[in-house]
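First the structure, then my questions, so here it is.
Of the protein chains in this complex, one is absent; all others appear in place.
Per-chain residue numbering starts at 1, and chain names A and B are given in the order in which the chains are listed.
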Amino acid sequence: MSIKAQENRRVSRREFLRGLTVAGSAVALTACKPEVVKETVVVEKAVTATPAPREPITIIATSQMPLDIFHGSLERAKDLLPGVDLEVNQIILTGQHGWSYYADVVLTQIAGGEQLDVLMIAIEGMPLLASKNVFRDLDPIIAKDPDASALVEDVHPTLRAMLQYHGKQMELPFSWNNMVMHYNTKMFEEKGIAPPQRDWTWDDFLNISKQIANVKGTADDLYAYSFWGRGMYPMNAWLYLNGTGVFTDDWQDSNLLDPKVTQTIEWMADLILKHKVSPNPVGWDDRAQFHNGHMAMRSGGSWFIGEAMKDGFETYDVQWMPRRSGKLRSIAGTDGWGITSVSEHPDEAWQCVKLLGGREASLDMVKLGGNIPALRSVAMTPEFLDVGPANKSIFYDEELLSATGTVPSPPNVSIVEPLLDRYWIEIWSGERNIKEALRAAHEELQAEMDAIKPWSR
Amino acid sequence: MKKGIAERRSWWRRAGRFLGYHAGEAIVWFFMIGVAVFEIAPISWLFSTSLVEPAHSFDLPPKFFPTAFHWENYLAVLNSTEIDFVRFFWNSLRVAATVTGAQLLTCSMAGFAFARLRFPGRAPLFFLFLASMMVPFQVVMIPTFIIIRVLGMMDTHWSLILPSATSAFGIFLMRQQFMTLPEELMEAARMDGASFLRVYAQILLPLVGPGLSALAVLTFLASWNSFMAPLLFIRTWERFTLPLALVQLKGYMGMGNRAHVLAGVMMSVFPLMVLFLLAQRHILQGISTTGLKY
Partner (left out) sequence: MVKRGKSGVAARGKLESILARTRLSGFQETLAGYVFTAPALMTVSLFMLLPILSSFVLVFMEYDILTPPRWAGLSNITRLFGDRRMMVTYWNTFRFALGATFLNNLLGLLLAMGVNRAMPRVLKYLLRTALFFPAMTTVSSLALVWHFILTLDRGIMNYLLQQIGLPAVPWLTSQRWALPSLIMFDVWRACGYLMILYLAGLQGIPKILYEAAMIDGANRWQLRRYVTLPQITPTAFFCITISLINAFQLFDNAWVLTEGGPHDASRLVVLYVYEVAFRRFEMGYASAVSLSLFALVVGVTLLQFWGARKWVHYD
């Protein structure tokens, strides 16, 4: 779906010409060379003032975010970028299959020769696309543009680093998420449990869970907590809290044989199978159960706030997740705007990137209760801090940001994430011995990581 | 007078048949109602939950009958700023109706040809159509995308209509239907000098009414509910079809309110239900009411 800044769409001529020339070669489909430029040639134009071209240049921006966030940006585009006809599209994420699916649609569009100038994707999918040369390197563009450095400085280096691939900045960060514990304040009060502290441990967490949970197979069952049980992001959140992770630090090899990984997974599985404070996550609807009082805690990012707002749920607050060992860490993922290598108007695209990723756009997003803004200045505003639970300020914590781990996003994430999911699911049902499952998973995972080593370094 | 043995036995036999008949009837009814309940239960849960206050959507024990009546969930969907319900409804209707009309025409024509006309290459050609049904969409997705682009149909409703203008399923169905009609009908008509077109249109087609109705309903349904194709080919918001727009209710990262989503689903099913009720009358044509049970 899309909305446009200006009403007149003058793309028909280009499409018509394209149609004519390509119609004849319809049979040679497989040899059809997609219009992907391998090495981007950024023409060094000495641009001081962009003279308004006679025909407005169409820039097409695609993201996964709902379009109402960008209404304001489009208005501003009309005033600030008169020579540009900006169009913003949304590719709808379908539930849990979000980023891989999103990447699929983007790649299909590019393969089909669709015009795509400005693109947003989160870090989970960024290396995948970057490894296929979908993005232009933003460093030279940022270096040339004086406004850009101010914008870039406002973004924490950790967040900036997340959207780099092989050291090159692929996207300008727009928003991000980490994982915190959301808990039902009313329930805690009723049971006389003190709200969790910043440095609470896994033992504290387990004790609280046992005090709260009441599971007998009846309609009034109360679960203490449910983890998603799948996906790079949530699984690694817990692993980081034990100082370990699915991959080695350089994301090149599998780390599944680490005893700390086994320790973590066993502890998580015990929540379901031994202590019975958590349900089996398959088919379990986190959000609904949390909002209607059948579950006391859940972990996730700040987008949960938007969900709570829509469901009219208010009796909750947030706290850092409990850790087991090592220092306090969190996991985070960032999304941002990038320019595609197939774009024919990189300069105009860059202007749009600055607009769509700038302060006003960020404020628009924040007011709708979405992700955490990447811009430090916006994260300090009341527009951000006053929306949601009392403890909202923990979301943007400078000290913690420096210690935040990035969600592992190797370029073959669309292969390894489902791979791991397959094993996790078996473990939660108690169908497979944990050590054995981890060993089998390690073998498969290491094989996949070895397969990409030749070009991923 | 005392009854003879033969008469007494026949009384038993009649009693047995009476019981057997009614027991049989009972079983049949039990079975039908049972299956109907199984089929409808999830839907009635869906309906009841769409009327419930959002916070209670997943309560147990499950409510199969509406207890609360929060019609505002439906209003919220209709008035949602994110969704122009009427427009998407109309889009879906237009596309589905056109596809259905096209398929009724092309499939009955081809079905007639395969059933009743002899021409070289008939069998391989029929099998070719059939074979086209056997390839999964995922594999042909990208070449199809490129073809649509090349034809300049991207982002128009034609990209949804033309690829579905015919279906092997429909051709197969109509072929079977035509094959059940007696050959003599066509022979007689041809003897009287009727052209093939007349035989098809005026004589045979009216006789396969139930088949056409069934095809119409199923085609409309498939088109209305199709999700993958509009997702790939339609980009402009105004041209979206309803199921696609409904996903929008779920919002970014699944933020949509459950009760609202279910209300939206119910609303999108409603016109299908109406269509089905109307089409049923056609399928019903010829039903005997004399009580013959078979």
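Points worth noting:
Note that in this section a residue touches a chain if its C-beta (ideal position, glycine included) is under 8 Å from a C-beta of that chain, and two chains touch if they have at least 3 such contacts.
What you see is a predicted model, and the numbers here were worked out from it, not measured in a lab.
Note on the undisplayed chain: of the listed residues B:Pro66, B:Gly101 or B:Pro163, the one touching it is B:Pro163. Only one of the listed residues, A:Val134, A:Leu151, A:Met232 or A:Ala269, touches the absent chain: A:Val134. Chain B meets the missing chain through residues 28-29, 31-32, 35-36, 38-40, 42-43, 45-46, 58, 60-62, 105-107, 109-110, 112-114, 117-120, 122, 125, 128-140, 142-144, 147, 162-163, 165-166, 168-169, 171-173, 176-177, 179-184, 187-188, 190-191, 196-197, 200, 208, 210-211, 213-214, 217-218, 221, 225, 227, 243, 246-247, 258, 261-262, 265, 268-269, 272-273, 276-277, 280, 283-294.
What chain A contributes to its contact with the hidden chain is residues 26-27, 29-31, 33-34, 36, 94, 100-101, 104, 107-108, 110-111, 132-134, 215, 217, 219, 221, 223, 279-280, 282-285, 289, 294, 412, 414-415, 418, 421-423, 425-426, 428-429, 431.
Here, only the chains that are shown with their structure count from here on.
Averaged Cα coordinates give chain A a centre that lies 39 Å from the centre of chain B.
If you check the complex, the residues on chain B that touch chain A are 54-61, 81-82, 141-143, 145-147, 149-152, 154, 231-232, 235-237, 240, 244, 247-248, 250-258.
Those residues of chain A lying in contact with chain B across their complex are 1-3, 15-16, 19, 22-23, 26, 29, 32, 64-68, 89, 92-96, 98, 105, 108, 111-114, 219, 221, 285, 287-289, 291-292, 294, 303, 306-307, 310-313, 370.
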